[in-house]
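Please see the structure below; I have some questions.
Only a part of the assembly is drawn; its chains keep their places, and the rest are absent.
As written, the chain order gives the labels A and B, with residue 1 at the start of each chain.
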């Protein structure tokens, strides 16, 4: 029997894409899709392009909890309660919210609110396979990284592991799908079209997540992180400006990056600044690294599809690892 | 003393643009801007690009009715009541809604609902200056045409006046600003971007308005009218396919159109199909006419900015006429 999977919160962009990927997955079997809005509508009516012929149901744990695994795409805060319930039933969970990304509940409280299920933090793995592949395998609860942290941590990990980040500015650019499905003035076509602006200034919630992961690699550093909204649908670029007191001048940056990601199936180290089109609708992260000889800085550009590697396809990558399947199954 | 003007319903796209044009108008003086939402916000906060330093107020006819003229940008149905009140106070009105466009209240009832103020229909002029300039002058109530009727009637008028329209298909394309400021799934960037689809099939409310005006020119014809939503902000193109039982074969179409619009300050008859960029943020309607020798059809393409000539700048054009001012004041 193939492992059965449910997607909880499948009416949003990332949940719906996760459902699409699982529906077409050669091994995992998508059993249920639930939602808090749009109950009763078929997913292929709401998202025709995904062609998932399932009806969105209201959550009923008695029925929907009888699965081997779940992807939870609930908002921050709301997710932890459902995850705790699923874990009690022995369901393996990949959680797309921020609820289990920060290991320190005090940090979570500072940036979000009091943590709803701190007892689960210890068992959660951070779902960035390139850094935590072994922990993710056979793990019961995986916290899928945020889209910006995915692109940023992959961009900075080689330098962080060598303690080569004294200071870093991360200027991030994202398509509108990152703002979610809610129709607001901010996501109105006329607001976004022919426009670009910064948001979340000066405190965006992805900041502590990136700092946590840089620290885990050996770099305790306070970062400056600023996202911008662009007139495009899917795609995310982070531009990282790293200074390191001159220590970068003699480093073979290109070699360091190629070696660090050698063998990684979903990270591409390239020679010139990547565009987000190159990774659209893929699980790839595409990275270039450059030295600015005038300032001694390292410049790193990292492109992902925010809905794929930044959310849904990385969730499937994690599920594959959790079930001992080939890592790229259903997302290549 | 310069004539004073109020814009009622200035929180929407067309009302706000009307306010901008009036605020910069060399003669007319913008006195008030009211709104039903966003009361208390400044217009230059809501629409920074318009730079109108006025606060949106809740409607108070005792204060706001003390003006010489008003532009009313209310939804269909809601508009007629306010217009009637303003007319009682002697205020000259350009109404942007559909409430006074259809001369026959039974037709209005068929496509909208029972008319709220049928007694005013007789005094309303149809605000297409190219066809009704004399009626608009000194008129107390002008019904500003819909955006699609503006582009369509200007496209077809020369043929209609010669009774050369046996049948016509109008395939219209509009930018998203035409759908208004309401944030809905339909106007969400991710819905519209990289997309195009027809809507209002098969009965769009601009149909009877176009038919009425063709009939007034001498052509009683049932039209096929289908609008499409495009991934752009402002701009509207109508493509008209006219057949006339062979009668068009020997007509000098280009000459007919150039002669019909000779001297018109805001209609440009050009030699090749116009793009909407050519009229963006202008009061121009740009038209090309072609013969299809294989079918005998006439093809007419007509481009406007839906918020300008299709709404706000045409309203100011009408106000200029009503006050005996040069027609292009403040909109050239």
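Details
One rule holds for everything that comes next: a residue touches a chain if its C-beta (ideal position, glycine included) is under 8 Å from a C-beta of that chain, and two chains touch if they have at least 3 such contacts.
Every value quoted in this text rests on a predicted model; they were computed, and no experiment measured them.
This structure file shows 2 copies of a single chain, while the whole complex it describes contains 4 copies.
Here is the rule we use: only the chains that are shown with their structure count from here on.
Within the complex formed with chain B, the residues of chain A that make contact are 13, 176-177, 181, 183-185, 187-194, 231-233.
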